[in-house]
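Take a look at the following structure, please.
Complex shown without one protein chain; remaining protein chains in place.
After this line comes chain A, so read on.
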Amino acid sequence: MDETVAEYIRRTILRIPRDEIKTMLHKWGFLSEMQLQNINFHQIKENISQDVVQLCEENSADIKQAAVLDIIYNHIYPNKRVWSVYQMNKTGEETDFFDLKDFKKKFKRLLRSALKNVTINFREYEDNAIWIRIAWGTPYTKPNQYKTSYVVYHSQTPYVFISASVLKSNLPLLCQALLVASNYSDIREMELRSHSLNSLKDIVFKRYSQNFQTYYPTPLQERNVTPESADIRIIQENKNERERIQRVNREVFGDGPQPKLEFAQYKLETMFKSDPKMDVLDKREPFRCLVKFSSPHLLESLKYLAPAGMADAPLSPLLTCIPRKARNYFRIREKKGFFPGSFVSP
């Protein structure tokens, strides 16, 4: 077994939390039941990884199998990477019979025709998600297994989720391969990025909870009528206002959990509006300013701003439109009109 493969497997095992190593090796399926039973999973990780490498040596693992282990790891811990969303367009209207074999073949063929040194692995999951792992090399060097790009694609959808690595120069080639394999004609990057892959999927696949007004009763959950306080001498002064805020919030955010985003960024290129007599700036040029909201869970915190009394309800549509417009990067320019929003898609 190659030295580099051994080292790669060793390092991959070290990344896995100790309690999860056994399950992941099971999922990998490369080592037999017997071999797995011989490993002591209670020792320190360094020793566990040494044992695993030893067994992989016995089974003559190569880079392809090691790559599968890496995919499994990233599939279980996708939030360690930053994911961007790309949108594809197609011109024709024919029904597309997406054939997985075909897709894989075309993808590999295009990449390999341009770049000899590249490792490509696929893994499909129950929810029609296709995970692609690509390790990039150059015409003169072997693929760097530590700087990999990951692509997640659901068949027959126009969205691709890419966690690119540092090597941005390979992105155009990757995009081209995706277009050819999935039978689309062009691709562009959306202004939507997050660590949480599932939340990105929820946003573009419209799987998050939107509060649709319908007659059909989703049974009204008994809203927790916790008695405000047992003491009836305490009364809520602004009960009406609180109820109004709750109602408006529910209309905007829905009832369920919000998709998880870490930030929203607004680039303002608007004119500074001042009293014409107080000409603050000599030149009439747009005031450039960047506003960035960060949070471990941005949309949930926005949801609680009004009920917590920190903002007025309803919140600015610039904030609440994030899931609906599927973007968390905005550029706001001057617009002739009452609403200085531009929602320019580059």
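Following the convention adopted for this analysis, contacts are C-beta pairs under 8 Å (C-beta built on N, C-alpha and C of every residue); 3 or more make two chains touch, one makes a residue touch a chain; residues count from 1.
Rule of thumb we're sticking to: contacts and distances are computed from a predicted model.
Note on the omitted subunit: UniProt lists it as "Centromere protein O", one of the names in "Centromere protein O", "pyruvate dehydrogenase (acetyl-transferring)", "Inner nuclear membrane protein Man1" or "Histidine-containing phosphotransfer protein".
Taking the complete complex into account, A:204 is the one of A:204, A:245, A:264 or A:322 that touches the chain left out.
Between the chain not shown and the residues A:46, A:99 or A:312, the one that touches is A:99. Mapped onto chain A, the footprint of the missing chain covers residues 93, 95, 97-100, 128, 154-159, 204-207, 210, 212-217, 324.
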